[in-house]
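One protein chain is absent from this view; the other protein chains keep their places.
Here the chain labels run A, B and C in written order, and each chain numbers its own residues starting at 1.
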Amino acid sequence: MTQANYDQYRESVAGRADVADSPELLAYYAELERLKTGALWTVANKIEPWQPQSASVPVLWRYRDLREHVLRSVDLVTPEKAGRRVVYLDNPGRRDVSAAVGWLYAGLQVMKPGERASAHAHAASALRFIMEGSGAYTIVDGHQVTLAARDFVITPNGTWHEHGVAEDGTPCIWQDGLDIPLVNAMEANFYAVHPDLHQAVTRPVNDLVAAWAGAGLQPLQHGWTKPYSPLFKYEWAATYEALVRQAAVSDGSPFDGVLMNYVNPLTGGPVMQTVGASMQLLRPGEHTKAHRHTGSFLYQVAKGKGWSVINGQRFDWQERDIFCVPSWAFHEHANASGSEDACLFAFHDLPTINALGLYREQALAENDGHQPVTG
Amino acid sequence: MTQANYDQYRESVAGRADVADSPELLAYYAELERLKTGALWTVANKIEPWQPQSASVPVLWRYRDLREHVLRSVDLVTPEKAGRRVVYLDNPGRRDVSAAVGWLYAGLQVMKPGERASAHAHAASALRFIMEGSGAYTIVDGHQVTLAARDFVITPNGTWHEHGVAEDGTPCIWQDGLDIPLVNAMEANFYAVHPDLHQAVTRPVNDLVAAWAGAGLQPLQHGWTKPYSPLFKYEWAATYEALVRQAAVSDGSPFDGVLMNYVNPLTGGPVMQTVGASMQLLRPGEHTKAHRHTGSFLYQVAKGKGWSVINGQRFDWQERDIFCVPSWAFHEHANASGSEDACLFAFHDLPTINALGLYREQALAENDGHQPVTG
Amino acid sequence: MTQANYDQYRESVAGRADVADSPELLAYYAELERLKTGALWTVANKIEPWQPQSASVPVLWRYRDLREHVLRSVDLVTPEKAGRRVVYLDNPGRRDVSAAVGWLYAGLQVMKPGERASAHAHAASALRFIMEGSGAYTIVDGHQVTLAARDFVITPNGTWHEHGVAEDGTPCIWQDGLDIPLVNAMEANFYAVHPDLHQAVTRPVNDLVAAWAGAGLQPLQHGWTKPYSPLFKYEWAATYEALVRQAAVSDGSPFDGVLMNYVNPLTGGPVMQTVGASMQLLRPGEHTKAHRHTGSFLYQVAKGKGWSVINGQRFDWQERDIFCVPSWAFHEHANASGSEDACLFAFHDLPTINALGLYREQALAENDGHQPVTG
Partner (left out) sequence: MTQANYDQYRESVAGRADVADSPELLAYYAELERLKTGALWTVANKIEPWQPQSASVPVLWRYRDLREHVLRSVDLVTPEKAGRRVVYLDNPGRRDVSAAVGWLYAGLQVMKPGERASAHAHAASALRFIMEGSGAYTIVDGHQVTLAARDFVITPNGTWHEHGVAEDGTPCIWQDGLDIPLVNAMEANFYAVHPDLHQAVTRPVNDLVAAWAGAGLQPLQHGWTKPYSPLFKYEWAATYEALVRQAAVSDGSPFDGVLMNYVNPLTGGPVMQTVGASMQLLRPGEHTKAHRHTGSFLYQVAKGKGWSVINGQRFDWQERDIFCVPSWAFHEHANASGSEDACLFAFHDLPTINALGLYREQALAENDGHQPVTG
């Protein structure tokens, strides 16, 4: 299929392509196409942009809008037929890859007491952030972890994992986060259903959490050689306490307040090779300055209320709301309360961006670091 | 825009989604769309494939087909207007991102004696493999390297670089290789034209090649802290000699013959963070076994003639022909000569695949490791 | 000075030196000595032993023996004259280098309320383990940490550090541990007294402990690039809790029970480049199996009572006793209580041994892994 015009990306700037179509060139372009080739100058300005162009748009998903739809799926489909009952977040700019932002997938999953999904494995890296309910658990390669609200759990690339809710629990909703779109884009995804549909729990419940129980304390015999954290679960209570302690001695970041990255305690590196996560605290009344950087972020409000300004657009949020910040979008956060702190959980692709040497960052220079709100 | 049907990806397999459309569900899906969400089970089987699905198709580009078109660009456009005169390889499955295979761009560039392109920098990582002509040179961050046929040169992420051909040279053609599509996909590309359009050569010509002149020899004062190789140029003569020496003492790989990876001599890692390259030698009459792995490869025939079988399709090649192997495609190579060796240059995204923990490999088990040729 | 005989190390084993002195050889040896040389075969068997020969002997230092002498130093010398009032442990095999074991120095230091030692820095790496008293503190490069019994604190190579006891504290005794003998042996020790004799506290008290407050949680802005742990203090309460939690889910090591290494939370590596430390728990009635390995260890009993067998010699210990295990000495530990756990603090040179590739380990094969007690 031959294009109508080839000079739509012209720029009249030294060092950029600026070739007008002509009958001779159009004939030449047609010949090139026949040979499965093209003329670089017809696309150079498009494929070499001056700065990152994100296909994603900023979106806020309100939990009060989504919750009933998530719960309704319990009645609409069975786990046997649906696999998992999940409402996924579908960024208008990324519908082709079912991503919430960039190459990151996210969904809200619901499970009833006594349900247990089948075990599977995939090359994508996954995480869960618990939103409500009691009795949820996850089994990862034979290690079972129990989960409460605002706990964070990982199920890394290649692990057998399955989720369930105890018989004496309540309906549970959590956010799944995965790099499925990234791994598909890398043309490297694999999927397998566990041959027994379920795996045996081979170790005491929460054993790895107990093994990695203190900051700077490493079990003698950990024997861990996997490229992801052996600490599968990061509990909310300990995380929040750490933030509060840190807030007492540190000003934090001008852009992010007091922020703790969840890391692999064995290496200090990210929890998984492609996806990272963090929890940050905004002090009462704190309003951070704006910056932008490469990498895509999906936030969930873990505590409190406030707003964020993303590329000039204001999004007001409260607990359990989810919003995204696309790559290279300016963003700043504000805590709306003068007395309570606010906490934002986030997961992102910075481990990928860093591994590829693609991280760049820029503070907003104008207006004392605050964006004019236009939307 | 609401889809017509949502159950096109159903699979009747335990652990997979298998939900039929119903009026109630279609109404539910419409509500979800309004909220910028969707039901995972409508896309789960699509976004979680059993194994990698490459969008690229195997292609062989014959140099005898392309050469005249490359040379014709000299008459059709000026460097000032075109930026660079390049015929790029446009994989039929990747036309949306102008990639030769996967997320890799490649093009054939031509330059006349006395021409000198303007200097620029980008977040994409680039390389050149010289195909013909004399007098070519590249300047990278003030270091100039001279280039002869089958030399390999890198111009990494973030470096100022420019290409030219000496006044007393001949028209030069080379292959450019870049990860532009990858860096765009990562939403992390930046582009800049050098403020002076050209950079000064601040060091003796070929200084870094002289500094890193021997295997296992490291200059005391290298001071190199960049995340890419300080050895910008890898010369053909030394590379070929190394292959011949290695062939005398080693059987090589059953899948690749005798293969040398171009590496960063300071770390033993790949030449650049996202893109790697290699040169391999097939002995007279050698026919390797087939395997497949994640990662996308673009080969150029540096020496000799032979054929490759890619996903069952045979491609016959000779010097300077280029062909691609998509991710997870079975491939095997054969040297058609019983007396001369054959050499294949390749560049690929394995550094990216490895950094993200996504490498998987599988040998072909059937038929003594050889594919039936179907195309 | 010419030796009397040169054949004292002869061994009649193939591959070993076995040359008898003769008049001709003795004359030859004399000539060699004049040239500042010697004949290897006269010393080869001595300098190439079949297995490690430790100069250190196993010693138990009882706290009830030492305590009064430590306290007496308060009356005997002033801090101004003595620098520090310390009784150091002087292994009978290592008196030439003032080491407690191997290349490790240890001493018991006492300080009165209101005293504050002058600040200094050295290339040796130091640590303290608090034994009794309240109000102790240490300042390291401007960071102050407060200390309670059984807390562990590091003052690494090159840091300005000083110790003191608050006015409202009580007399404090702690164990110092350093690699002074090692750094002297490496001919790399430096010493400096702080130009102001004392350093300013530039950060909130215990700030780094607050910053690194949770397992797997990393402050966004740590900015730490030093080759040692940013977590200067490891508190007893958190350490003991981690051991108890770990004991609930793990059998521990057959040789060491449940053991936690104190590590750098930023890297998972040892707290300092040359010296490591650990705390281990022996369950009620636990008696570990014997093994031996390279590396020198100094233990202090943090909790409980029991005994250790070291190269066949039994040493009974109780709280605050100190004992050493020389390199390559068989050792096993036993908790004497059937109802209380026992805890051993240790510091050692394994980071040095590992960095040099010199770690070897061997379990005792005979007698179900228990040594006959001969001493």
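What we mean here is this: contacts are C-beta pairs under 8 Å (C-beta built on N, C-alpha and C of every residue); 3 or more make two chains touch, one makes a residue touch a chain.
The model shown is predicted, which means the values in this text are computed figures rather than measured ones.
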| item | value |
| --- | --- |
| Visible chains in contact with the missing one | B, C |
| Options B:56, B:91, B:157 or B:264, residue touching the unrepresented chain | B:264 |
| Of B:26, B:242, B:336 or B:364, the residue in touch with the unshown chain | B:242 |
| Identified contact with the non-displayed chain, of B:38, B:83, B:181 or B:252 | B:252 |
| Omitted-chain contact residue, chosen from C:71, C:244 or C:355 | C:355 |
| For chain C, residues in touch with the removed chain | 13-19, 24-25, 28, 31-33, 35-41, 43-44, 46-56, 59, 61, 65-66, 69, 72-73, 76-77, 81-92, 97-98, 102-103, 105, 107, 118, 120, 122-124, 157-158, 180-194, 197, 227, 273-274, 294-296, 326-328, 352-353, 355-360 |
| In chain B, positions touching the absent partner | 203-204, 206-207, 210-221, 229, 231, 234, 238-239, 241-242, 245-246, 248-250, 252-253, 256, 259-268, 271, 278, 280 |
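By definition in this document, only the chains that are shown with their structure count from here on.
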| item | value |
| --- | --- |
| Leader among chain pairs (count of C-beta contacts) | A-B |
| Approximate Å spacing (C-alpha centroids) for the pair chain A, chain B | 29 |
| Chain B residues counted as touching two or more neighbouring chains | none |
